[in-house]
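Right, one structure below, let's go through it.
What you see is the complex with one protein chain gone and the rest in place.
Then we have chain A:
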Amino acid sequence: MNWKQLTKSKPLLIGSSLIALLMLMMLISLFYTPYGPNDMNSGIRLSHPQLSHLFGTDNFGRDIFSRIMKGSQTAFLIGLSSVLIGLSLGVLIGAISGYFGGWLDEVIMRLMDALLAFPGILLAIMLVSVFGPGLNNTIIALGIMSIPSFSRIARSGFMQYKEFDFVKAAIAKGAGPLRVIWYHILPNIASSLIVATSLRFSGSILAEAGLSYLGLGVQPPDPSWGRMLNEAQPFMINAPWYVLITGVIITIMVLGFNLLGDGLRDLYDRKS
């Protein structure tokens, strides 16, 4: 993959620049936000976008731009960590299942089927209701929610590659399962996992927005894009910018990751 290839793919280019932009915002917010994201000022409730408040203020007089910035930390944190949980556990399960096969495969895959039978968000709602709302539990719930899709991708990869001659040769030379899985097969299925990761990322961010929208995700007053969208709803007519801006930001993030994922997939497909 070189720079030329990268710039030729439009989705890849647009997707990665959108994400880079949001990433930049997130990095800046670690050190600086124009106002304290939770600072209330009842004198300037629901003021429209202006120079001093780029995105206007919310119903508590908090600066929406600062809250969006701070909220991007939550979005990235949740997206990244839940995908990491899903990816690592999912690949582990998929590897065991695909590499060893047999009854173990049957049992594991039926369990995954059971997980898949629930709509992901429902599963997350259930987990959060049991363990209580909050950032950590939201991450764990979203992570568990993304295990089945990763494990399926990993399983099919392992099943396919374990029949290849180079793998058989490695086994014949005395390589243990761990070595075969880690050195010989995993690098070969990495590309499809990367694509899935990128797509999953946006799924997790959307799911977090959904959970927070239901009051189950990040707890107030800390900003989360989903909860901001929820809080903006009653003011949809009288302060339309609040709901619009929040919605657009969520859309940009999700669109960015989806384009990135599509672009990466095209790239790898062409290569193979």
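Operating definition for what follows: a residue touches a chain if its C-beta (ideal position, glycine included) is under 8 Å from a C-beta of that chain, and two chains touch if they have at least 3 such contacts; residues count from 1.
Just so we're on the same page, contacts and distances are computed from a predicted model.
Visitor: Mind telling me which option in "Diguanylate phosphodiesterase", "ABC transporter permease", "Helix-turn-helix domain-containing protein" or "Sulfate adenylyltransferase subunit CysD" is what UniProt lists for the chain we can't see?
Guide: Options "Diguanylate phosphodiesterase", "ABC transporter permease", "Helix-turn-helix domain-containing protein" or "Sulfate adenylyltransferase subunit CysD" considered; the missing chain's recorded name is "Diguanylate phosphodiesterase".
Visitor: Among A:77, A:186, A:214 or A:255, which one touches the chain that has been omitted from the display?
Guide: Per the contact definition at the top, the residue touching the missing chain is A:214.
Visitor: Touching the absent chain in the whole complex: find that residue among A:27, A:122, A:169 or A:236.
Guide: With A:27, A:122, A:169 or A:236 as choices, the missing chain is touched by A:236.
Visitor: Touching the left-out chain: which of A:129, A:160 or A:251?
Guide: Checking each option in A:129, A:160 or A:251, the one touching the absent chain turns out to be A:129.
Visitor: By the contact criterion defined above, which parts of chain A meet the unshown chain? Give residue numbers in ascending order.
Guide: The list for chain A reads 38-40, 42, 45, 59-61, 129, 132-134, 214-216, 219-221, 231, 233-238.
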